[in-house]
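Some chains omitted; the rest stay in position.
As written, the chain order gives the labels A and B, with residue 1 at the start of each chain.
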Amino acid sequence: MPNTQDRVVETSLRVRYAETDAMGVVYHANYLIWFEAGRGDYFRAFGQDYGAWEKDGYFLPVVELHARYLAPARYGDTVTVRTWIKGARSRSVTLGYEAALAETGQLLATGWTQHLCTDAEGNTRRLPEELRQLPPHD
Amino acid sequence: MPNTQDRVVETSLRVRYAETDAMGVVYHANYLIWFEAGRGDYFRAFGQDYGAWEKDGYFLPVVELHARYLAPARYGDTVTVRTWIKGARSRSVTLGYEAALAETGQLLATGWTQHLCTDAEGNTRRLPEELRQLPPHD
């Protein structure tokens, strides 16, 4: 069960060799995949399920994102991803993320992703009711 | 236009930094993605389109694969993937692949993938007619 203290959900993951690059550290785009893993866990921590939303015709494609890289992660490191809701409007939601080394707490990266809510055809629609009721981070 | 000499189709690609790993060489699983790129080009070289087959309800999921690794590729290398049909049955097809350094011809990897033909629900069905008529490698 993810930790939901302060409306921030924590995900723990181990760096895969596949995620490293020839610099010997994690390739930058993989942090966005870790943020996605954090996002899924965030919803699960509040009893929701992104996969179920899709079955109900709610899709949340990324429309904008930003990331800042502070320190490298290496193969075998345990990384803690923290995820929270930064804000929501009727048809979009923005989540915030931090990735840190579990052992030392060193911050690796921060970022945010903005998602538009659409139906299966790509038309915008209101967020699922359960998502609108998720608490933003204080 | 891919080269289709001897019923082998060539695809050229440049190694991306994202495809390397902490050993400084291309991560092994990425060769299977290159084989997939080769497979798509193979069909296109004979006027076919895997995406169109999917729209017509023909899917070709991988059911078995094998790869052998002979030499490493590095960031920026130009790689030639050669693809051919090893054999086909009414409901499955097997393709063969080689990846080599374009500059020197050094062989990097060989492999094959077997694909079952299914409909959108995952039930097996006969291969699309156009695929059954593609020539196996001599």
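Things to note:
The rule we apply is simple: a residue touches a chain if its C-beta (ideal position, glycine included) is under 8 Å from a C-beta of that chain, and two chains touch if they have at least 3 such contacts.
Everything numeric in this text was worked out from a predicted model, so none of it was measured.
For this homomeric complex the structure file specifies 4 copies in total, of which 2 are displayed in place.
Note that only the chains that are shown with their structure count from here on.
Remark: chain A and chain B have CA centroids separated by 33 Å (rounded to whole angstrom). Chain A contributes residues 17-18, 20-22, 24-25, 27, 29, 74-75 to its touches with chain B in the complex.
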